[in-house]
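Note that one protein chain is taken out, while the other chains of the complex remain in position.
Coming up: chain A.
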Amino acid sequence: MLRNLQQVELQCCRHISTTSTLLKNRAAKTKSTSNRTQLLTYEMAQKPHHIGVRKSWLTWHSQNLEEFRQSQPLVVAQDEVVRRFIRGFFPQNLVVSGNETVIKRRGNILIVAGFLQYSRRLDIRRIYWMFGFAEEFLSILLKQPVKLELAFVESEEDVAYNYI
């Protein structure tokens, strides 16, 4: 009882902060380093307003087109599942922390494309097994055939578009 009273009192004393926000965070703002060591991929280097002009989308599907069956929330959720799975399943092989995975949908097939690297460890048999596992797992999870068309580059430098 006493505690409740105290809480009420505390709440009464609180005020709403009315400071105006400083909107200085912008998308795709890159900060350069003094010795130009920050790697930028093509995807990072192009600004959001260049999507569809200089760079294309990371997800390809027909669900946002007119007169098509539109279940975009499902697609977005599926994309997130796939991206997170790839990021977590190939931790040693990711380039740019697995942020650039292309997901394409053709018919009922879901195709995962992008780049992986093998500079840390090259174990061909293990990679084949992991590809098979990932395809099988995602197919069962998403109830549709999933194909991994991830290509390998030697190291992250191969996908570098620019250094700033």
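Methods note: a contact is a pair of C-beta atoms (placed from the backbone, for glycine too) under 8 Å apart; a residue touches a chain by one contact, two chains touch by 3 or more; residues count from 1.
By definition in this document, contacts and distances are computed from a predicted model.
Colleague: Given that one chain of this complex has been left out, which of "Mannose-1-phosphate guanyltransferase alpha-like", "MRP-S28 domain-containing protein", "UDP-N-acetylglucosamine transferase subunit ALG14" or "Proteasome subunit beta" is its protein name according to UniProt?
Modeller: Matching "Mannose-1-phosphate guanyltransferase alpha-like", "MRP-S28 domain-containing protein", "UDP-N-acetylglucosamine transferase subunit ALG14" or "Proteasome subunit beta" to the record, the invisible chain is "MRP-S28 domain-containing protein".
Colleague: Contacts of chain A with the missing chain: which residues?
Modeller: Touch with the absent chain occurs at residues 41-43, 46, 54-58, 60-63, 68-69, 71, 74, 100, 102, 104-108, 111, 113-115, 121-124, 142-144, 149, 151, 153, 158-159, 161.
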